[in-house]
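Let me begin by presenting the structure, written as structure tokens, before commenting on it.
All protein chains of the complex are present and in place, except for one that has been dropped.
Right, chain A next:
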Amino acid sequence: MQTKETIVCRCEDITLEEIKSLIDQGYRTIDEIKRVIRAGMGPCQGRTCRMLIAQELAKYYGIPVGEVLMPTFRPTVRPVKLGTFAGGE
């Protein structure tokens, strides 16, 4: 697989190569990776890329994907306008 061209997080445009290099540098969880390069912080909030990153971590540490620490699930579920919360619309 072409790690340079493979996009893992399409919201934030992050490649497999970038993810792998962080894992090599010792970043151990999805949360740590997210905070350094924003993978998982896009409009879909990681719905697309979370599992892909988990797979990479699982491979690297030789553990089942289910044992990779999942990031905290944070609201909102879908992007909602501020004006809606303010009660204006």
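Everything that follows uses one rule, which is that a contact is a pair of C-beta atoms (placed from the backbone, for glycine too) under 8 Å apart; a residue touches a chain by one contact, two chains touch by 3 or more; residues count from 1.
The rule we apply is simple: contacts and distances are computed from a predicted model.
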Options "Branched-chain amino acid transport system permease protein", "Succinate dehydrogenase/fumarate reductase iron-sulfur subunit", "Sarcosine oxidase subunit beta" or "Heme exporter protein B": UniProt name of the undisplayed chain: "Sarcosine oxidase subunit beta"
Residues from chain A at the interface with the omitted partner, ascending: 28-29, 31-32, 35-36, 38, 41, 43, 45, 72, 74-76, 79-89
